[in-house]
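All protein chains but one are shown in place.
Naming follows writing order (A, B and C), and every chain is counted from residue 1.
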Amino acid sequence: MTMVTREMLRDSPVEILLDEEALACCIDEALACAQACTACADACLAEDAVEQLRRCITTDLGCADVCATTARVLSRHTDPNPAMVRIVLEACLAACRECAEECEAHADMHDHCRLCAEACRRCAKACQALLDEIAAQALR
Amino acid sequence: MTMVTREMLRDSPVEILLDEEALACCIDEALACAQACTACADACLAEDAVEQLRRCITTDLGCADVCATTARVLSRHTDPNPAMVRIVLEACLAACRECAEECEAHADMHDHCRLCAEACRRCAKACQALLDEIAAQALR
Amino acid sequence: MTMVTREMLRDSPVEILLDEEALACCIDEALACAQACTACADACLAEDAVEQLRRCITTDLGCADVCATTARVLSRHTDPNPAMVRIVLEACLAACRECAEECEAHADMHDHCRLCAEACRRCAKACQALLDEIAAQALR
Partner (left out) sequence: MTMVTREMLRDSPVEILLDEEALACCIDEALACAQACTACADACLAEDAVEQLRRCITTDLGCADVCATTARVLSRHTDPNPAMVRIVLEACLAACRECAEECEAHADMHDHCRLCAEACRRCAKACQALLDEIAAQALR
């Protein structure tokens, strides 16, 4: 796999207003989290105890959708709407925390839930770092 | 076109915790808004004055992604995570308001921006109605 | 709900190369089918017999993704790539047929599967009509 997120940011004809490394990290973690959540929902569905994993599946599917949207919104820098970026980052941070909490409840029983929770925590951290930078810029 | 949103809610084996009419309305408006925003971005791209419509295109594309995610999350009721529903509704309300404001700025010049702004306002209203109901339920 | 698909096509600054009614019908059926498939996967997950509905859930989720992509691609007419439109329509036709067949196998037991199968058949028919028109245009 060759993610080209950083190269695409570097070659963009527009001036990127956010820290490029924090931004690329957040895009990539959102994509990784969307994939982990999609795969975790699928793995939960295959478990014998699927009846006990319904909330985990529903939460995974929602978090996958939110993270996919986040990766897309963060990939657009041509005359962007700063409010839109903040709205999406805040939703992604909150969704990843919910999903991490849900998956952590089964992490000792299902390795896919442990891996998914870790991906959610990394994505939440990357969203928080970007939100912190946006807040710091606003103070300058 | 035959939307089956209401029938699907009625035939669901789970008890839907929200008002079914408000919920179906919000799902359908989110789908309609996602389509309108996708089409408005495309129409803006075709305009002679595309250089002046860059922010409108970027905002449309973001709003389309958020609305599509919202329609999906609101279509899942099996052991749902109430926080996830609220997170997504709040993001959708805010994104639709941003996009409506942007499109309204060109509504007198471009009919597609006028139609898109109207779709965003209807979706925002449907999100607000559902959020109000969730807040009222929490007080009961 | 106020779908504005037809108005958006009418107000587009580009000349639409396909029959606008067939096109609007296909966009709307793809959106309706994506919603029905998302809701059917959710309803299947809630059934007591969820273990017997795993293939139906997996197929529903795939069909929902394909239909959502189709609605988006068909909403873009600014200097479009005709091959891309055909590729997506053919995939959507085939995916909807697979999902209809799967859901029809449980249609007498689960009303949500019956409704979902009907939505898939309508979407497949709309894709076929658009593909037929594209083929007829190529012969002119």
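The working rule: a contact is a pair of C-beta atoms (placed from the backbone, for glycine too) under 8 Å apart; a residue touches a chain by one contact, two chains touch by 3 or more.
Computed from a prediction, not measured in an experiment: that's the story for all the values here.
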Omitted chain - touching chains that are shown: A, B, C
Contact partner of the left-out chain, one of A:43, A:63, A:84 or A:124: A:43
Selected residue (touches chain absent from view) among B:36, B:57, B:89 or B:115: B:57
Interface with the unshown chain - residue positions in chain A: 1-5, 7-9, 11-14, 25, 27-29, 31-32, 34-36, 38-40, 42-43, 45-47, 64, 68, 71-72, 75-79, 110-112, 115-116, 118-119, 122
Where the missing chain touches chain C, by residue: 54-55, 57-59, 61-63, 65-66, 68-69, 72-73, 76, 78-81, 83-84, 87-88, 90-91, 94-95, 98-99, 102
Positions on chain B contacted by the hidden chain, ascending: 42, 45-46, 50-51, 54, 57-58, 61
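Rule of thumb we're sticking to: only the chains that are shown with their structure count from here on.
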Relative to chain A, chain with the most remote C-alpha centre: C
Chains linked by the largest number of contacting C-beta pairs: B-C
Centroid spacing, where centroids are CA-atom means, of chain B and chain C in whole angstrom: 20
Mean-CA-position distance for chain C and chain A (Å): 28
Chain A residues counted as touching two or more neighbouring chains: 54, 57-58
